[in-house]
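The complex appears here minus one protein chain, its other protein chains still in place.
Chain lettering (A and B) follows the sequence in which the chains are written, and residue indices restart at 1 in each chain.
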Amino acid sequence: MKILLSYSFSSLASKISTWLSNVISNEMLLIITKMLILGISLLAFLVVLCFFLGYMERKVAAFMEIRIGPNRVGPKGSLQIVADTVKLLFKEGLTPDASDKFLFNLAPFIVVITSMLVVAPIAYAKDFQLWDISIGVLYVSSISSMGVIGILMAGWSSSNKYSLIGAMRSGAQIVSYELSIGLSLISIVILSGSMSLSEIVQSQANGWWIFKGHIPVIISFVIFIVASTAEINRAPFDLTEAEQELTGGFHTEYSGMKFAMFLLSEYINLFVVSAIAATIFLGGWMPFHIGSLNGFNHLMDYIPSSIWFFAKTFLIIFIIMWFRWTFPRLRIDQLLNLEWKYLLPISMVNILLVTIMTIMGWHF
Amino acid sequence: MLLEQNHITKEGEFVINMGPQHPATHGVLHLKVWLDGETIKKVEPHLGYIHRSIEKMCERLSYRQFIFTTSRMDYLSAHINNQACALVVEKALQLEVPPRAKAIRIIMAELTRLASHQLWWACMGLDLGAVTPFFYAFREREAINEIWEETCGARLTQNYIVPGGVMMDTHPNFRKRVKDVMKQIKDKAHEYEELLTGNVIFQERLKGVGYLSREDAISYGCTGPTARASGINSDIRKLFPYDGYEQIKFDEVLNSGGDCWARYLVRIEEMKQSVSIIEQLIDIIPEGDFQVKTKNVIKLPKGDFYQRVETARGELGVYIVSDGAASPYRCKFRSPNLSNLSAIPKIAEGAKIGDLVAIMATVDLVIPDIDR
Partner (left out) sequence: MKLTGYYFTHLKEIVTEEYPENRSTLKMMDRFRGEVLIQHDEKNEHRCTGCQACEIACPNGTIKIITKQEIQADGKKKKRLEAFVYHLDMCTLCNLCIVSCPSDAIVMGQNFEHSVYDKKQLKKILNNPGSKLMEGVEE
């Protein structure tokens, strides 16, 4: 039992690392092999994760809509997404005649690659992180806004008017909501004094920021959730694909695997923003501790850190899904009003508060 | 004229075709939209994609048969369409319909109105991006459909109302089932309030959007909830009562707002009125015949006959010219949706694309009724 509990991803990783260095003597080759293993396992993880998120979304939606949801393929329909993927694989990847063919085919890859890049600095468990970059927060917020290039590219190159409107909406939306996300992240950077995600997690060892940081952090948490929902184009902010208005927005013309790429990137983005929110506000893999209750704290420590991380992430994913299946969509001008007239001023004042709080040392 | 307009005249302006295959047009409506960025400069509806020449078909069908085709016009108010046709035949023959048949007809018509408004509410949410309300509304609509299935034998195109009464007597379970459904609808009413009516995003989407003034509504010939939301007394059930509506207590729902929000509130309130009408009647359905005997071959006297009824969407008029034969010489339907559609280009001007969807949703068009 004890072995099982102490088992963690970090020990597994170090074991594989030592075994590899014993087998392969050439240092260059060793690095390449390690990277290959990492890349492949990350890709496999992301694809499986997307399958799971797709299944989860459909089940969550179904239960909220008093339906059963997928129940044909596999037990309780769990293989439905696999079947869907197989279907999309066999479909013809149509490229419209009038489209800009190079950009049209390039766009889905850009969208997927940018969303995969953001996965890199996330700390999944204790001492288990692909790339502990010192400017983690900056990296995340800058790379994640690159995805809009792919969307704009897709919308423009389709030479479809609906796609174009969708892409333009997407541009306006992502660029403006990027500000709020950045500002709400900065409030935690100010508090923890570091941009590295691992150090931010470490700074929460004695309590998560959302508890330590009083109301300002809660405000910035809410702003982050709202803005990131808009950033990843999910309802109620899914104006870029607004089916009832634009029949599909920027990916109207896409089919087959190229369309699946957009879906894939949507779910990876969903995971990424939830993971970032969990890392920054809810303490990443840090277990839940209450002040001086030592027994309780020890009990919490027994739960592996990776489970803590994924539980928090999925909690936030569930909340974002909950949004989607409850609220109607905003109109484009209301969307921009919400950002520029409410979220942005609030987060600016909020940063001021956080800064004062940090200087005066009012947080725990 | 048309050709000239097809060209893009100014820089930065472009034309998109909403429909005939578009998720928000609920059928094969084709709206040509001139856009300046997101703002709509002009809307031009194109009709005729689902024209089945029902009026012409009616000319070779007998007076018993032509009723069933009208279920296919406004398929969401099939009962009320059938009722209008039955009424015009009865008017021509000067038949007195037994009170039991009248009561059943009113209950069925109000159930139709309820079901139609529920479907509208469902699609309203769907059009504005909220998928979940759709299923909640369909749960209640399904219960109403079951009443029809039990008594009329079909769920959508019932063909239950025939000249001289109704086709069959009500099912023994009818009263209990209707009461159960009314209770269910009243119990679940708070969910409707909570999900859309009370939602800030939803209110923001509708308030002040698609303003239709009282004068415009009159000049475009709008009827039904669309006109009543602009403050026009247009309820045929009050103005020209038929089938015993004059004995029933109900309010004509009026709202002077004129925007999408007013149209939304009018329909929500009408659902409550329909429930109250059904509850008044369900316990006092008179005993007696459900149909008067008519001749095997109905022949209308020479002349022209007109009857108007209030469907879920507005005033439906049936005009029949008879030359004394067994089928109409000419049959004309005045459909509420065509007039309501004609107001859309006016009220959509200057709105955003998202608003156009909201406008179409609140005007609540049924496309087969426009083309017939």
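Following the convention adopted for this analysis, a residue touches a chain if its C-beta (ideal position, glycine included) is under 8 Å from a C-beta of that chain, and two chains touch if they have at least 3 such contacts.
Since the model is a prediction, treat every value here as computed from it, not as a measurement.
Asks: Just one of A:Phe102, A:Trp131 or A:Trp322 touches the chain that is missing; which is it?
Replies: A:Trp322
Asks: Just one of B:Thr112, B:Thr151, B:Thr223 or B:Gln273 touches the chain that is missing; which is it?
Replies: Only one of B:Thr112, B:Thr151, B:Thr223 or B:Gln273 touches the chain omitted from view, namely B:Thr151.
Asks: Sort through A:Ile16, A:Val48 or A:Ile66 and give me the one touching the missing partner chain.
Replies: Answering carefully, the residue with contact to the hidden chain is A:Ile66.
Asks: To test your reading of the contact rule: which positions on chain B touch the chain that is missing from view?
Replies: 61, 64-66, 68-69, 132, 139, 142, 146, 149-154, 157, 159, 162, 167-168, 171, 191, 194-195
The rule is simple: only the chains that are shown with their structure count from here on.
Asks: Can you give the whole-Å distance between the Cα centres of chain A and chain B?
Replies: 45
Asks: In the complex formed with chain B, which residues of chain A make contact?
Replies: So the residues of chain A in touch with chain B come to 61, 64-67, 161-162, 165, 169, 235-236, 238-239, 242-247, 325-334.
Asks: Provide the residue numbers of chain B that touch chain A in the complex, in ascending order.
Replies: By the definition above, chain B touches chain A via 14, 16, 22-24, 35, 38, 125-132, 134-136, 139, 195-196, 199, 201-202, 204-205, 352-357.
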